[in-house]
Structure formats: C-alpha cells, structure tokens
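The complex appears here without one of its protein chains, the remainder shown in place.
Presenting subunit A:
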Amino acid sequence: MENLISKKDLLEEANISYGQLYRWKRKNLIPENWFIRKSTFTGQETFFPKEDILLRIEKIKTLKDDLSLDELADMFSPSPTLTSLSAEELTKRNIVSQTALDMFNNFHGPNQSFSFNQLVTLYVLNSLLQTGDVNRAEGIDLLQLFHDQAQTVNNAGSELIFIRKMGVSFFILTPEPANLFIEPQAKKIAHYKISQCIQELKLKLS
C-alpha cells in the first residue's frame, strides 16, 4: 500500500494554501493521477502519494522564483525537451561521468551526440554506477535492457528495480506504479522512477 497523505495534512506540512495547490494543478505542475479520491467519514476527500507530492512541492517552491510556472510545467512533463547534446558537453557540464559514457560508447559504438532518450539511459546508468549499486557487468545488462525495451522506457511511466539474491542480480522494468513483493533473502538494491530521473535530468540540463 502506497503511503498517502490527505489534502489537509499536505497543506499544513508543505505550508501552502488551497489557492496555490489549485493553481499548480491548473498549470499542470501536479499530475492529474496524483489526485486520489477516497470516501472518509467527512465525505469524499482527496489524497496524494505522499513522497511524490512533497518532493514535487518542495521543488516547485525552490524553483518558482527562478522559473515561470510554464517553464516548470515543461520540466515536470515527461516529454523530452531538447533533442541532442554532445559527448564533450556532457562530461564538461558534469551531467554524467566519463566511465558511464565510455561504457555506453562501448556498447552502442562511438557516439558524438546523444538524443534525449539516450541521455535518460546514460543518466540512469551513471547514477547506479556512482552509488556503487551496480558493477560494470551489470551496467552492460542495464544498457541491453534499455536498448531492448526502448519503447517502455520512453513511455516515462515506468520504474526500474534492481534486485540481488546471493550474488545473482537482475533488473526489472515495469509500468508505474510497481507493486512488487520480494522474498526475504532477496535484496532490493535500487528502485528508480524513470519519470523522476527525467525530471532530475531536465533540471541538470537547464
């Protein structure tokens, strides 16, 4: 069961008003499917996925002074913004590490410029390598998975889960929201939401 927060608690916890919440919803800063309706003793109430919404509001609050609401909406939308970026720029701006870039090039052949979807793959690979969650061989598996399932990855509403049990590891790519129950011996090493990664990536690119 996903952790939900009621609208009233959310306003208090995030210290925002009803007007702000409705305004952001109008501007598509908060996705429609986060508004979850449930019956309670006071009638129908609206709930939100707690972690997602708090994170989103935190971001809106920190960024809204620098960016217009429309620019923010662009950033949060899963559709790609720019078309390509060169390899040189990627490392110079410290968006991904040289290691990740080399691995990607070894797998796909030398590449000078990267499309947005390739950037997403690179970004995910880079984060997993940086945290030490996966090793190089496993990184190759990830590249293979993202290559085979490009369509699913591009749909943005998917989650990536990395599981290891007694030294054997594998990736799972599944549509959002993922509800997985794992046996006790297996360990969930990493759990990424692709949409979240896309946001972070856009933030780094802008």
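Heads up, the rule we're going with is that a residue touches a chain if its C-beta (ideal position, glycine included) is under 8 Å from a C-beta of that chain, and two chains touch if they have at least 3 such contacts; residues count from 1.
One rule holds in what follows: contacts and distances are computed from a predicted model.
Chain not shown in the complex: UniProt lists it as "Polymer-forming cytoskeletal protein", one of "Heme exporter protein B", "Branched-chain amino acid transport system ATP-binding protein", "Polymer-forming cytoskeletal protein" or "Putative acyl-CoA dehydrogenase FadE".
On the side of subunit A, touch with the chain left out of the figure occurs at residues 8, 12, 17-19, 21-23, 25-26, 42-44.
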